[in-house]
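Below is the structure I would like to discuss, written out as structure tokens.
Excluded from the complex is one protein chain; the other protein chains are retained at their positions.
Note that the chains take the letters A and B in the order they are written out, and that residue 1 is the start of every chain.
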Amino acid sequence: MSEARPVPDRTVRIIQWAMAGVAVLFIGGIITWISHLIRTAWRLKDVPSASIGISLVAIPVFLILLSVILYVFWGLLGDGDGREQSPPRPAARAGGDPHGEAG
Amino acid sequence: MAERTDNLDAPLLAPIERTGPGFYWSVGALSVLVLWGAVAYWSQFSEGLGVTGLHQPVSWGFYVTNFVFFIGISHAGTLISAILRLSKAEWRRPITRMAEVITVMVLFIGAGQILVDLGRPDRMLNVIRYGRYQSPLLWDATSISAYLTASIVYLYLPMIPDIAILRDRLAKRKLLYTVLALGWTGSERQQRVLNRAIAIMAVLVIPIAVSVHTVVSFVFSMTLQPMWHSTIFGPYFVVGAIFSGIAALIVAMIAFRRAYRLQGYLKPIHFRYLGQLLLVMSLLWFYFTFAEYLTGYYGSEPEEMKVFWAKFSGPFWPLFWGMALTNFVIPVLTLARLGRHTVGKVLIASLSVLVGMWLERFIIVVPTLSNPRLPFGEGIYGPTWVEWGEMAGSFALFALFYLLFTKLFPVISIWEIREGRDVGLREVEERLLTYLPETGEPPVATTERGH
Partner (left out) sequence: MALWGMVIDLDRCTGCQACVMACKAENNVPAVGAKEAARGRIISWMQVLTEEDEEHPGEKMRFLPRPCLQCDDPPCTKVCPVYATYRNPEGIVAQIYARCIGCRFCMAACPYNAKYFNWHRYQKDAPGQNPDVSIRPKGVVEKCTFCHHRLQKARDRALAEKRELLPGEYMPACAEACPARAIVFGDLSDPGSEVARLARSPRAFRLQEELGTKPKVVYLTEGEGRG
């Protein structure tokens, strides 16, 4: 359906990219936190091996999560931007019934 | 092609479009329980943990039990959704959404249990500022953060095409659905991106989930206490988690099948397969439990035997044998033959398992603490109204979150059902042909599958 929606597109776009931003901040924050814990343990000489060992697994996992999130945002939003007005493809498009089925 | 099947899946959109009195009654009842929990917690927050039944030596009780129990249930989403998706099991389609929602909601509740258990919740940020990675609690914090992030992503990604349906069909909540649909148009490129991302997440979420319940078990097994310091705990807890997760999923499915009249989508065959999985997990759980207790008993180490007998014939015997009954006897009896009354039998088994797995967590936490090594008196633990209230409130809060989710988003994945109808049959047929020996005739499918 390409009729004008009551929701302004720019607002939607901004919120969507803000969501991506939140993901970056959140996961970036976690990675920063883990590094902070490593540094603290190093400074206090309190079994730094535990911190380093865990971060070797945890940080790559979080980075992969962040990559997947950003990949999806880029893949979906980047595509939608240029194709706003193109006719919907029948395959997986769930267009509304013009007869306005309510149930 | 999809438009003409639009009306077929109207029952899936009905709960979002209309709200009946049953919903309001449920929300009301659940809110009362949540309120009880809130009052209980408020009294604890202002007076201290002394309002519970905890004491020296049993300084961990209901809250830690609930923590392990709720985190355990989170394995529902992973098993069903990720593993079945990776093994291309077609019967997963109506189930994945419900499973993934359970995981996300229950992780919040589970993490909340630990916060409730703290003597100084106002200092919870100390874990962030001064965390020590040698402590298993920090492994928990990291692992559960990873799992929560991964589950939210893994829930959200397959929701996007459904949200696009809501965006286009409904008049209400336009902003919410438009924003969350991420501009989904169903184009080739978007489908490719989404399918690839979902596939990556399905693979990633499994080791994260295994690590979560393993590190939860490490909270106990990394101490030196009798019947805690056991190498079996990691796998034991994971098996128990998957076990209780399937049970919780079945209960949720039956509840919403009834409430939203989804009998067309959640058919006896789905419950039959899940019931068989539940049976397998019950046997696996029994195997681990048997190995654990036989090892302790055969070794006869005095400290371990004190705890062993406390469970077997001492003060905890009703809970221990109740656990054996509800986790093994009842599920095996009810699930052995699932031909008739499938849904009923599976419901009984699942409710039984949920009770049994909670008892199992309790039986792990409390008897060991109750029997200290040095000659102190044996600690008797009697939970107070505060702990019961907190538990009731936690279950109710989980149910409330879940219920509210089903009002905003379809509880069965519409596009995956449609995908099953449109391409599922063909794909399965193609796959089947690749398993069978060559016949010399051209296959029914196209040539894209190489031989």
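Here is the rule we go by: a contact is a pair of C-beta atoms (placed from the backbone, for glycine too) under 8 Å apart; a residue touches a chain by one contact, two chains touch by 3 or more.
Computed from a predicted model, the values in this text were never measured in an experiment.
Trainee: Taking the full complex into account, find the residue in B:I83, B:L118 or B:M305 that is in contact with the omitted chain.
Mentor: B:L118
Trainee: Pick out which of B:I83, B:L137, B:I152 or B:L170 touches the chain that's been left out of the picture.
Mentor: B:L137
Trainee: Considering the complete complex, identify which of B:T223, B:T295, B:S313 or B:T434 is in touch with the unshown chain.
Mentor: B:T223
Trainee: Which residue numbers on subunit B touch the omitted chain?
Mentor: Within subunit B, the residues touching the omitted chain are 47-50, 53-60, 114, 117-121, 123-124, 126-127, 130-132, 134-138, 141, 219, 222-225, 369, 372-376, 379-380.
Basically, only the chains that are shown with their structure count from here on.
Trainee: Write out the stretch or stretches of subunit A touching subunit B in their complex.
Mentor: 1, 5-7, 11-12, 15-16, 19, 26-27, 30, 33-34, 37-38, 40-41, 46-47, 50-51, 53-55, 58, 61-62, 64-65, 68-69, 71-73, 75-77, 79-81, 83-84, 86, 88-97, 101-103
Trainee: For a test of understanding, state which residues of subunit B touch subunit A in their complex under the given definition.
Mentor: Of all residues in subunit B, those touching subunit A are 1-3, 6-7, 10, 13-14, 17-18, 128, 130-134, 138-139, 142-143, 145-146, 149-150, 153, 157, 160-162, 164-165, 168-169, 174-175, 178-179, 182-194, 196-197, 200-201, 204, 208, 414-415, 418-419.
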